[in-house]
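Just one protein chain is left out here, and the rest sit where they should.
Right, subunit A next:
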Amino acid sequence: MDVVLLDLAVGALLLTAVLMLWRRELSVIIGLYTVQGAALAAVVALLAVQERSVELAVAAAGVLVLRAGVLPAVLRRALAAAGSERRVTRPLVNVTASLLAAAVLTTLALAVSQPIVDLAPSPATRAAPVGVAVVLIGFFVLVTRRRALSQIIGFLLMDNGITAVAFLTTAGIGLVVEAGVALDVLLVVVVLQVLTGRMRTLFGRTDLDELRELRD
């Protein structure tokens, strides 16, 4: 039963990532990101139950607060500040091609991370390649979206994928490092948000196409 629940939660991770490629309204994408954060917290909570580990339970609560609470709130504030700007992403690659790319990236992730499954086959490690797929999809979002906010979401998607792999393969990477990683992610998002604000002041909008002054 536990395995079914774990697979469902991990499946939700991948599904939300793919849906983010499909939908174009930023508010919907932020909603999907919130659901993904909750799914990630559920994965960690299920592992905590399985291992009967208090530390993992604490980590699950931390993941829930940060990735389904604080970070989506920061994103929503940034979106509200965008004001009259059209609140849709403008992908360089159209939706059909994006979804195909997601399929290719997921296959690639499954193939490349086979050694991870082979080393210690268990329900959790069998699910780890899905985390790798989410990382690759996040990277894809980062390089194909031209709106500043959607690039931030690409980065956060990568981070969710990495966290999933960390918890599915091992019981995390130590509390000090995990706290440091969480703080780093939060700060990166804040830095990018500050820069987005400056961009809006300077250019009037946050199309990254405006960034073309520096080149050789």
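To be clear about the criterion, a residue touches a chain if its C-beta (ideal position, glycine included) is under 8 Å from a C-beta of that chain, and two chains touch if they have at least 3 such contacts; residues count from 1.
Heads up, the rule we're going with is that contacts and distances are computed from a predicted model.
**Student:** For the chain not present in this complex, what protein name does its UniProt entry give, out of "Hydrogenase", "Ubiquinone biosynthesis protein UbiV", "Cytochrome b" or "Membrane bound FAD containing D-sorbitol dehydrogenase"?
**Tutor:** "Hydrogenase"
**Student:** Per the definition of touch given earlier, which of A:Val58, A:Ala73 or A:Val177 contacts the omitted chain?
**Tutor:** A:Val177
**Student:** Per the definition of touch given earlier, which of A:Thr16, A:Thr34, A:Ser98 or A:Ser113 contacts the omitted chain?
**Tutor:** Reading the full complex, the residue touching the unseen chain is A:Ser113.
**Student:** Using the document's contact rule, name the residues of subunit A that touch the chain not shown here.
**Tutor:** Given the touch definition above, subunit A has residues 112-116, 118-120, 132, 135, 139, 142, 148, 151, 155, 158-159, 161-162, 165-166, 169-170, 173-174, 176-177, 180-181, 184, 187-188, 191-192, 195, 198-199, 202-203, 208, 210-214, 216 touching the missing chain.
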